[in-house]
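Before we start, here is the structure in question, set down as structure tokens.
Note that one protein chain of the assembly has been removed; the remaining protein chains are unaltered in position.
Our next item is chain A:
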Amino acid sequence: MILGLTAPGRDGGLALSEPSSGRALTYGALAAAVAERAAELAGDKQLAMVAASCGMDAVVCWLAAMQAGHAVMLLPPDLAAARLSTLIELYRPDLLLGWPEQSGYGPGPAGFARRFQPDGGLLHPDLCLLLSTSGSAGSPRMVRLSRRAVEANAGAIAVALALGGEDRVATTLPLSYSYGLSLLHSHLAAGAAVVLSDLSVLSRPFWDLAASCRLTSLAGVPFLWQSLRRLDLAALAPPSLRFGTQAGGRLDPRLTLHFHDIFARRGGGMITMYGQTEATARMTVLSPDQLPARAGSVGRAIPGGAIAIDGGAVVYQGANVMMGYACDRADLALADQMNGVLPTGDLGHVDEDGYLWLEGRAGRVVKVVGLRLDLDEVQARAAMLGPTAALVRGDDLIMLIAGAVPMAETRAAFAADLGVPAAAIRWRSVTAIPLGGNGKVDVAAAEALL
């Protein structure tokens, strides 16, 4: 069964708990629920578009859809209505979960809504999961992942993190985001427990839950760890919490060591990871026993994976590499275009012991509050507001604009369009945007204006 839910010795162990409702499922109960719904969903391969809420019913439903051999596209549950409509038009899903009352859909099996007039477009037999490369689904482009890639990455992460039946993690990242989903999948693959919660780590209810559920690790992107830096984590975290994991962008090594010290005193440590949605989730892991000596490295390739450097650029090879991208339904018929090799677009070097050190991006793709943005695309989207230059300072997206800064409503709409919190965008009025000879924004000159 998917993710080895029925593996020997797991039956009575806790798989999922949902503190908001008080419900919990053992591995035996989860496997039974998945099998039951998968039977209801049996039939020709279909595309299911799912609101990836941190709820037990939703998780069981999409695991069942995968188990039944369907392709599942996981999207943020709070996706803007206009964006959802665009995605439905482009991908014409046969099944919907979590978005009731969509026109053209009626009641279907296992809690899904069913399309009245099925598209019938071919879905490649290997296709299992579709994820957006921007954590917020700002772009309709999706990563196509096979069942083999999903299973391989879940298993490899479980091994690299030495996860076992005693481990408990909460869903502190959206499940539509590859890092968040990898928490769920890797813990299930290891027979560990996942606490389904959408509480903010920066709120007291989360820490009450961390204590009552005896969480053993905390997962976050750099923004979370930067925020926790100003809090007294040693006092906040219950004694059970011994590991921190970090991925989704570069964290200052000093912060890695700060948190490593706190966790090491409890017999654990800080785990740095590197990955991309194009590799399902993870590519490398830095074991805490390499700290402090290798602080700043993202570690070694996960089991079954390999890292190579080609002209300074990082190339990953492994079973977890995507089949390719998709921009619409027709692309879902495509076979594997990658052959297990992923040019990451990141620059870096590998030391004599195989540890990877990243040195930046080859293009203008950046991370803003954990979300991946292509600055050239941001500028293109802002074109209707006037001449702009998109830059990044720390964790902020800086928009230089020639003339007046747009009204608050316009700024909010632009942020929503990008899928970025409005507060993460800083607008600066300038007299003119510096352009290079090719008519494009002169980035160096624009940076000099800051």
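Rule of thumb we're sticking to: a contact is a pair of C-beta atoms (placed from the backbone, for glycine too) under 8 Å apart; a residue touches a chain by one contact, two chains touch by 3 or more; residues count from 1.
Following the convention adopted for this analysis, contacts and distances are computed from a predicted model.
Asks: Choose one: "Acyl carrier protein", "Fatty acid desaturase", "ABC transporter permease" or "Potassium-transporting ATPase KdpC subunit". The correct choice is the protein name in UniProt for the chain not shown.
Replies: "Acyl carrier protein"
Asks: For the chain that's not shown, point to the residue among A:Pro109, A:Gly165, A:Pro421 or A:Pro434 touching it.
Replies: Selected residue, touching the omitted chain: A:Pro421.
Asks: Using the document's definition of touch, tell me which of A:Phe223, A:Phe243, A:Phe259 or A:Tyr355 contacts the absent chain.
Replies: Answer from the full complex: A:Phe223 touches the omitted chain.
Asks: Please pick, from A:Ser21, A:Ser85, A:Ser203 or A:Ser429, the residue that touches the omitted chain in the full complex.
Replies: A:Ser203
Asks: One chain isn't shown here. Among A:Ala235, A:Ala293 or A:Ala404, which residue touches it?
Replies: A:Ala235
Asks: Touching residues of chain A against the unshown chain: what are they?
Replies: With respect to the unshown chain, the touching residues of chain A are 200-204, 206-207, 223-224, 227, 230-232, 235-236, 369, 395, 408-409, 411-412, 416, 421-424.
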